[in-house]
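Right, I'll just put the structure down here and ask away after.
Note that this complex is displayed minus one protein chain, with the remaining chains in position.
Letters A, B and C mark the chains as written, and numbering starts fresh at 1 in each.
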Amino acid sequence: MKKLLEVKNLRVSFHSYSGEVEAVRGVSFHVNEGESVAIVGESGCGKSVTARTVMGLTQCPPGEIKEGSEIIFDGRDITKFSEKEWQRYRGGDCAIIFQDALAALNPTLTVGHQIEEKLKLHGIKDKKEAYSETVRLLTAVGIPNPEKRYKAYPHEFSGGMRQRIMIAIAIACNPGLLIADEPTTALDVTIQADIIDLIKELVKEHNTAVIMITHDLGVVADMAERIIVMYAGKVVEEGSSEDIFYKTKHPYTRALLNSVPRLDLDEEKELEFIEGAPPDMTDPPKGCAFAGRCPYCMEICTKEEPPCYEFNEGHTAHCWKYHEYAEGLFGEVEE
Amino acid sequence: MKSFVFKRTVQMIFVLFLVSVFSFGIIHFSPGDPLAMYKQPGMHKMTVEQEEALKEELGLNGTVTDQYIGWAKKTLNGDLGTSISNRLPVKDQIFERIPATAGLMAASLVISIVCAVPLGLIAGMYNNKWQDNLISTFTYFGISIPAFWFGIVLIILFSLKLNILPSGGMRTIGVDSTWDLIKHGILPALVLSVNNTAVFVRYIRANTITQMKEEYVMTAKSKGASGTGILFYHVLKNCMLPVITLVGSRFGMFITGSFVVESVFSWPGIGQLGMSAVNNRDYPMIMGITMLSCIALLLGNFLADILYGFADPRIKQGKE
Amino acid sequence: MARLISEINKAALNRELFRRITREKVNQDIGPERTTWQNLKAVFLSNKAALCCLIILVIIIIASLCAPLSPYDPDEMDLVNKMAAPSAEHILGTDEMGRDELTRVLYGGRVSLLVGVLSMLVSVIVGVFLGTVSGYCGGKTDVILMRIVDMFQSVPSLLLIIVIYSIVPPTMTTLVFMLAMFSWPSVARIVRAQTLTVKERDYVLAAKTLGVSHHIIIIKHIIPNMTSQIIVAASLAIANAILDESTLSFLGYGVQLPKSSWGSMLQGAQQWMLYDPLLALVPGIFILLTVLCFNIIGDALQQALDPKLN
Partner (left out) sequence: MDRGEIKDKERTKDKEEVKDREKILEVKHLKKYFKQSGKSVLKAVDDVSFDVYKGETVGIVGESGCGKTTCARTCIGMYPATSGEVIYKGKDISKLRGAEKRSFTKEVQIIFQDPYSSLDPKMRVGDIICEGLRAHKMCKSKEEYNKRAVELLEMVGLNPEHANRYVHEFSGGQRQRIGIARALAVEPDFVVCDEPISALDVSIQAQIVNLLSKLKREKELTFMFIAHDLSMVKYVSDRIIVMYLGTIAEITDSKSLYSDPKHPYTKALLSAIPIPDPKVEKERERIKLQGELPSPTDPPKGCRFINRCKFAKEICAREMPQLREVEKGHSVACHLYDEQI
């Protein structure tokens, strides 16, 4: 499988009144062609910042991509792109879907125009061809009678329909990578299921790689082949869907899985929850960020960055628990 | 849409009624005899009947309410009464001077829009950069300069010291060329448009900054659009919407003109007419000017709202 | 089966560190208290223009307050050295009646600033009260109050003020009320808009379900959440009041000559423009400077008090 995107040691921070917020503190992961990867984490863990930096949407006056961060897409390091290369890359090679489609669409332009704009930017100059391609896209994402709805404005669509228009815009020029930044968080459950199915279908059809950003573990289980768990600006665990759900290694991932009630199980035991709250990113703690809330916390965790351990092919976790010095400390049997 | 138009017209009529009662009340409770002009020493002594007839003609007899009703009836069918000072119909005098004020106002409005739109956009686009700071300093001065003082300074500079522009009036006697008219109009138009431009620039700049933060700009960028492409294709249209409301609110000035600028530059417009009417307590004239300017302003805002409805699709059908 | 794939710096590693420590159940402590005072300081330090405006304003206010210290009496005429150029004794020269220009400007400053602040206070108090009432009650009271606001805003205010001046003697108090009469509607409109948004907030609904009475809701919830808008509106109201006062005095209706205010001085200076332009420049610059400072500080306050903006 050819590596489509590789992110190496990405560090992004934002300068504001209350000092410098280190949103992303050294994130490395890769996405192969046609593979669907999920980035899971709670709010403030830097997953959205990572996605928007990969798309080159992080505005640099307040934001700052630190030295040594590399984002290699199809062999080219996009952090060194010129404005021209950025314009060809955004929309052509890589596309993004946002959470709130009503805010993400221009309220005073018809939906047809907003799709055609992208087609024109990427080489389809002829008016007629652009129109027929737009209508094809609208049908592909399941919008009824597209000719009429072509002239409608974003506020005349329901939440689910608007999200389909966002998807139509994103897949317009068959990008190699599609980033979905919490596409269904604002939608109801039944509509969310339709949108997830639509994305899975379209992605399989065009062999597009997907990065699904979400905090909903159910959506992840439904959609992702590989899962990356992020906490406080760092990747804490990475692995295939089975590894993460059934052979969980990192304490944070396990606590996250146990704190979500299962619809199909009727266990009466209390939900296991994580004490305290995520750390304040203006002065991130030394050592492991999860130490303050971790049941297996050792003194080393508060002093040194946890190293990366690999369990089976592709399944890694950053935790001191698996160091040989900590062998006998933890009783429970690791499944 | 129709219910909105109906509701707004009812509101406008109610406001007009309030304005008329308010100004009529003020004028009629001010002391002093409106006919004082006719009783200057050394003027022909008027007999009692003549005075009664004069009052009758000028609608000054009876209690305040009778006078108001009389005035209101006449105004409704277009007759704004006769001016006390020169006994000519108020309506003609006002309409005769409208071209002068309207011309000046139109010129200053056009200048301000033409300057303000690009300046506002640039200031909004390059927020907190040197372009923005430069333009912002200009706008701060623009809104802080007292108009009359700015007029005086310009007169000192251009007419007295450099003597290239006339210091007042609308035409040099005997010359009837448009170039002469323009030469006279430059300074007053400049004074008015500096203030207008400053207000417009601040408004457009604030709006551009909010629009640039909207998510649809991020989506446009993610489609591969260039910076300027986003500005002209997406942001420009949404920034122009508030300009409509702004121009609407300035519409009233087409009638009132600016009293101050017209008196500093002795521009023969309605502003000057108003000032002289006040000096010699010409009630019908004051009432006429007040009512007309109020109608112009209300109409301006009303048209702006309607135009805004057409421009912004979100509002078109949902008229509340 | 756990294979280390990233390097560890051996030095910092020793076995004792590998013992479990129970993090005492620390309820997540919250950051240091960041009061609005710190916000204000942060904004003014970073926004240079606002800082020097503040300094200029303070200088002008102090200078105006200690105007009586100046050796010259502002109204005592001295026709001998009429319109003298600036010299050692008369720093800014003398005006058309030989009075010392600097003293008159400072006395004028007192008048203008006083009128500006007082009329701002009146229009803010009236505006806040009517705006809150009409925003909170809604229904008929709201419609009527808003029409009255429309009335005041769609009338040529200058014309009517001058007409009123034929009734009322032009003293300081009448001038303050005249200026306030036509500036309270804009404050009322801002306050009403803010009341409408705050009224829908959940914490007001919560207070209602807790059985808190209406007037406490207004005092405890609605007004405190409007302070930043009110302060900004107030600073702009002062700026406009000074502008309007000087316009009125220039036209001869506000402060009457020989009493000096920046506007009335300009009225005096207008005839002598040709011979001594300085007379016209000095008061104008003072008006411009003060109004400029109020506007810039108003914007800076808006940034400091409204957290969403920064």
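In the analysis below, a residue touches a chain if its C-beta (ideal position, glycine included) is under 8 Å from a C-beta of that chain, and two chains touch if they have at least 3 such contacts.
Worth saying up front: this structure is predicted, and the values here are computed from it rather than measured.
Considering the full assembly, A:L256 is the residue among A:I39, A:L256 or A:M281 that touches the omitted chain. Note on the undisplayed chain: of the listed residues A:E33, A:E133 or A:D216, the one touching it is A:D216.
Of the listed residues A:E64, A:D100, A:D194 or A:E304, the one in contact with the hidden chain in the full complex is A:D194. Only one residue in the set C:G139, C:P169 or C:G211 touches the chain that does not appear here, and it is C:G211. By the touch rule set out above, chain A reaches the unshown chain at residues 42-43, 158-161, 188-194, 196-197, 215-222, 241-242, 245, 255-257, 259-264, 266, 270-274, 277-278.
Contact between chain C and the unshown chain involves residues 27-31, 33-34, 201-203, 205-213, 216, 220-221, 224-225, 227, 307.
Note that in this section only the chains that are shown with their structure count from here on.
Chain centre most remote from that of chain A: B (centre = mean of CA atoms).
The mean-CA centres of chain B and chain C are about 25 angstrom from one another, to the nearest whole unit. Between the Cα centres of chain A and chain B there is a gap of 55 Å.
Among the residues of chain B, none is found touching two or more other chains. Chain A contributes residues 16-18, 275-277, 280, 291-294, 296-300, 302-304, 307-312, 316, 320, 322-323, 325-326, 329 to its touches with chain C in the complex. The part of chain A that touches chain B in the complex is made up of residues 55, 57, 61, 83, 86-92, 95-96, 98, 100, 103-109, 117-118, 121-122, 153, 155, 166, 169.
The part of chain B that touches chain C in the complex is made up of residues 11, 14-15, 18-19, 22-23, 26-27, 29-32, 137, 140-141, 143-150, 152-153, 155-156, 160-161, 252, 256, 259-260, 263, 274-275, 278, 281, 286, 289-290, 293-294, 297-298.
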